[in-house]
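Missing here is one protein chain; the remaining ones are kept as they sit in the complex.
Entry: chain A
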Amino acid sequence: MTTTEQPPAPSGADERLLRTSPLRRLLGRPELGSVVGAAAVFLFFSIVADSFLRASSFGTVLYAASTIGIMAAPVALLMIGGEFDLSAGVLVTSSALVSSMFSYQMTANVWVGVFVSLLVTLAIGAFNGLMLTRTKLPSFIITLGTFLMLTGLNLGFTKLISGTVSTKSIGDMEGFDSARKVFASEWTVGGVEFKVTILWWAVLVAIATGILLRTRFGNWIFAVGGEADAARAVGVPVIRTKVGLYLGVAFAAWVSGQHLLFSYDVVQSGEGVGNELTYIIAAVIGGCLITGGYGSAIGSAVGAFIFGMTSKGIVYAEWNPDWFKFFLGAMLLLATLLNAWVRKRAEATK
């Protein structure tokens, strides 16, 4: 060969592709911001609160995180699917109330109430989903309506039936002990007390992650949240996907509601208001875009963990709990800013 041509590019390697370092790949993950935030919060309270690093505190923090995380995982999936559920907080209370009152009034065994509650809660979830997909109104409005209606029903029905704002004790009923084992037991490992909700949380996050990343339904969740019209045009069942997501939230609300009932024996009918925002914030801190199409279930777990650490850390630091809200707001703003930046990168040359 006597020509002076450039040697051809080596086959296999693409000259247009810059080497992506593992660090750069990590930067593209939706959970990144929440993990950095969790590390910072952990470090912070380790320094300012002496008792924060004790093993027993760890069990308490995890418990606080789990009660939020159980709901935050399906709420994160729903947000990736492009929708909100403002009724999620009071739905937990409704689920507990239905279970308690049905058992007390109608039967002798609490398990009957538990299953009736499952059906009722799923029906409310289906109502949210079907109203949304049939009317095509924003989910914000639909679930705001459900939220208010449920808040009223919770109080109204409880006062009507038991005469007070809380339900009657069902602690002496048949099946209470076994139901308590499933929904509200605790076990001790090395002197640290762990609640069963931590297990529920771990399992729900694992299932949610599996569904999201490795099933057809998961692919559809990303698609209906990212661009519902495009998804429908290639044959994705948009309505079924969205209704399925609301059923997921309802299922988790049922689990949380039963935990509420069987750990305290009685249910306060006014509880749950405001929690819906907590779940949404946990999901957003975990990397879910408020506009849908992007996020992760593991991120929601990290977001819930941040919640747990902050709420308990402030107590261990012996501060006024009022500061909790300030921390929350600051976390949310930082997380949203980071997410906006991530999204810009992801959609770079639109």
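The rule is simple: a contact is a pair of C-beta atoms (placed from the backbone, for glycine too) under 8 Å apart; a residue touches a chain by one contact, two chains touch by 3 or more; residues count from 1.
Here, contacts and distances are computed from a predicted model.
J.: What is the missing chain called in its UniProt entry, if the choices are "Cytochrome c-type biogenesis protein", "ABC transporter, ATPase subunit", "ATP-binding cassette domain-containing protein" or "Error-prone DNA polymerase"?
T.: Answer from the record: the omitted chain is "ATP-binding cassette domain-containing protein".
J.: Where the complex has a chain not shown, which of A:Asn219, A:Ser263 or A:Thr336 is the residue touching it?
T.: With A:Asn219, A:Ser263 or A:Thr336 as choices, the missing chain is touched by A:Asn219.
J.: If the missing chain were put back, which residues of chain A would it touch?
T.: 14, 16-17, 210, 214-216, 218-220, 222-223, 226-227, 229-237, 293-294, 343, 346-350
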